[in-house]
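Left out: one protein chain. Kept in place: all the others.
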Amino acid sequence: MGVRSGSVETQRAIRPGYDPAGIDDTVNAPVLVGVGRTAAWWWIGFGISLALLGLYLASVVVLVTQGVGIFGNNQPVAWAMPIINFVWWIGIGHAGTLISAALLLFRQPWRTSINRFAEAMTIFAVVCAGLYPILHLGRPWVFYWLLPYPNTYGLFPNFRSPLDWDLFAIGTYASVSVLFWFIGLIPDLATLRDQSRTRAQRILYGILCLGWTGSAKAWQRYQRAYLLLAALSFPLVLSVHSTIAMDFAVSVVPGWNNTVMPPYFVAGAVFAGFAMVLMLAIPLRKAFHLEGMITMRHLDNAAKLMLATGMIVVYGYFVELFDAYYSGLEFERFMALNRVFGADHWWAFWLLIACNLVAIQPLWLRSVRQNPWALFGISVIVSIGMWLERFVIVAITLTKDFLPSAWGGYVPTFWDWSLYAGSFGLFGTLFFLFIRLLPSIATSEMKELAHHDAHHGSDPFEEIRQDVHAKEARS
Amino acid sequence: MSASATAHAGAAGAEPDLYGLVAEFDSVEALETAADAAREAGYRSMDAYTPYPVEGLDEKLGMEPTRLGWVVLAAGIAGALLGFGMQWYANVVFYPLNIGGQPLNSWPQFIIITFEMTVLLSAFTAGLYMLGRNGLPRYHHPIFSTPNFAAASRDRFFLCIEARDARFDPTAVRTFLEKHGPVRVSEVAS
Partner (left out) sequence: MSDDANPTPTLQSIRERLDGTKGRTFWKGLDEVADTDAFRSFMAEEFPRQAAPLESSLHRRDFLKLLGASLALAGLSACARPEAPHDKIVPYVETPEQMVPGRPLFFATAISDGGYAEGLLAESHQGRPTKVEGNPDHPASQGATSAVSQATVLTLYDPERSQAISEGGAARGWDQLAAALSDLGDGERVAVLTETVTSPTLARQIAELKDAYPGLRWHQYDPTHADGAVLGAREAFGRDLTVVPHFDRADVVLSLDADFVQTGPGRLAHAKAFAARRRVRSADDAMNRLWMAESAPANTGTLADHRLALDPAGVAGLAAAVAERLGVAAPSAPRPAALEDAWLDALIDDLQEHRGSSLVVAGHDQPAAVHALTHAINDALGNLGETVTLHEPVEARPESHLDSLRDLVAAMNGGEIGTLVITGGNPVYTAPADLDFAAAMDRVDTTVHLGLYRDETGMRADWHVPETHHLESWSDVRAFDGTATIAQPLIRPFYGGRSPHELLALLAGDPDASAHDLVRATWRERIDGDFEAFWRRAVHRGAVPDSAAPSVDGLSVSDVSGLNLPQGGNDLVLLLRPDPSLGDGRWANNGWLQELPKPFSKLTWDNAALLSARTAERLNVRNEDRLELTASGRTLTAPVWIQPGMADGVVLLHLGFGRDAAGRVGAGVGVNAYRLRASDAPIVAPLAAAKASGRTRLASTQLHQALAGTGERRHIVRHGTVADLQAEPDHPTFVHPVAHHDYDLYENFAYDGSAWGMVVDMTVCTGCNACVTACQSENNVPIVGKDQVLVGREMHWIRVDAYYGGSVDDPDFYQMPMACQHCEKAPCEPVCPVGATLHDHEGLNVMVYNRCVGTRYCSNNCPYKVRTFNYLQYAELSSNATEQSLAANPDVTVRSRGVMEKCTYCTQRISRARIQAGNEDRKIRDGEVVTACQAACPTDAIVFGDLNDEESRVAQDKRSVLNYAVLEELNTVPRTTYLAHVRNPHPALAERGTGAA
């Protein structure tokens, strides 16, 4: 469907004329069709993902049998690609929670149509991320020693270690995200149960929706619980990436030991997260013909958030450089210079500046923000840029710290890359299963929204529309 | 006629078998007016079934606000105490160790885990309390045997006046419900 950018319609969170039944049919049809009538593109995408997942599993087998030595890590670079990818994936997850939690709290109903798959993205990203810290252990099979229980000698894990903080932060984040997501799903699962076409579907969704009736009393408790979960998820998501930033901030390593890390990691996470949201939303709305529900307005807002957080991240870079100079410490100053001009890795820094600073500048223009293809391209560049940022922070920082005698270099190996590529397979497999088996848009919430629009006639976005009219008048 | 006959029969003999009378509406407005009227008519044991939350419907049906918020607050406090307590106990009492020359109770380093434990407990309390009080997961509910109840999750709105209501009388309730232009009124066995 062609979209006239800038028109009043595209400013709406949902196009008029959608009655509840219409919403159901649009969203649930692709979920309920028989296996035989699954779209070809789905099979292709799912197949590619499975292939990559196979690569992932193969890499894990080699890793466990051979040892972490198959990676490029060394002394002094004891942390490298597994940790880089871990931070990268966990960052991506953040946008989902922010959209579903923060925007709900700030009463931004436009979030409704994208929060479902954004949350799914969060959970799958956290799965991909969470496996890395375990896999990069020297002895992955004893990762559970980090759990808070006394071993046979009565020894607890060391609660002072940021790595144990990570365990709690990520564990909480993952479980709460799943809970939040599932509770949001219950009414829609009930809808699927009631509209299921086969016995299998009826049993599957019947079990999943836990016997939801949609009674007024249930809705009352449901909405309160949902709101509280959102209220809890918001600080949680901020704490998670702050905690991960502490892995670096609390160390003594020059280039890591810096208080700017937590806020700047969080901003970076949202930045990368919205890039991923766009990379998923743009094809999804095309494939499922959801342009009416994931409208230009969503893309436009996501783009604005990307631009804002992106600029915060860039600010972070310059704070780092300034701190290094201002600290007066030779180690910090050398590290800063080494990142920017170091003979081995200078290209990484400048490439990430190109990706994270230069490439997002076009987003100031509405025409760019409302061009799906441009947005998709910029999102890809930003994702690469954020990976490079972690590469610079984690690997390059470690190559040259205090004693010149201990300086080294770092070169990733085949297995470093295969495990990274494989993690996309893990993510993709989960995501394709999700869009095939579950409604990728929260139908009950959409119905509420549509009911708002239609019956009360009032439009939650009146003021925005006014503003747009004004703009158009001027132009 | 036959419908009312069976209703009488039910009222006379199979009274306990009756869960309630359910009216199906095709618009929220109709449901809301019916709900208002029902409360004025003095009915108390009733519930409405809608595809999406309808603002204010719970007051219209005379429902108490939920206590969920307070329960979650309590859980949060418990989580904080548990989180910090665990770390303090492990490091100061249970197995004191000299780690990096730091004091045993290096509380600044215990803050994050304390916070995460707070969130974890309160979040799960919120979710599980909601499910529990709503009787979920549930294998079956009489309301499911309502004709066309599947539409309750799509685009229809149901009002049920339950048999356990003190002032429940099948005939009266039916006539009362019929007044508000339902698509249909049906008896639901328990």
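As written, the chain order gives the labels A and B, with residue 1 at the start of each chain.
Note that contacts are C-beta pairs under 8 Å (C-beta built on N, C-alpha and C of every residue); 3 or more make two chains touch, one makes a residue touch a chain.
What you see is a predicted model, and the numbers here were worked out from it, not measured in a lab.
**Student:** Of A:Trp88, A:Tyr264, A:Phe334 or A:Trp387, which one is in contact with the hidden chain?
**Tutor:** Once the missing chain is taken into account, the touching residue is A:Phe334.
**Student:** Which of these touches the unseen chain: A:Val35, A:Val142 or A:Ala200?
**Tutor:** Reading the full complex, the residue touching the unseen chain is A:Val142.
**Student:** Looking beyond the chains shown, say which of A:Val250, A:Ala308, A:Leu321 or A:Leu433 touches the absent one.
**Tutor:** A:Val250
**Student:** Pick out the residues on chain A that sit against the missing chain.
**Tutor:** That gives, for chain A, the contact residues 66-69, 72-79, 133, 136-139, 142-143, 145-146, 151, 155-158, 160-164, 167, 247, 250-253, 330-331, 334, 398, 401-409.
**Student:** For review purposes, identify every residue of chain B that touches the missing chain, sorted by number.
**Tutor:** 97-103, 106, 109
The working rule: only the chains that are shown with their structure count from here on.
**Student:** Applying the document's contact rule, which stretches of chain B touch chain A when the two form their complex?
**Tutor:** Of all residues in chain B, those touching chain A are 28-29, 47-54, 57-58, 61, 63, 65-66, 68-69, 72, 86-87, 90-91, 94-95, 99-100, 102, 106, 109-110, 112-113, 115-117, 119-120, 122-124, 126-127, 129-131, 133-141, 143-144, 149-155.
**Student:** Residue numbers of chain A touching chain B in their complex, please.
**Tutor:** 19-21, 24, 148, 150, 154-156, 158-160, 164-165, 168-169, 171-172, 175-176, 179-180, 183, 186-187, 190-191, 193-195, 210-225, 228-229, 232-233, 235-236, 239, 243, 246, 444-445, 447-448, 451, 455
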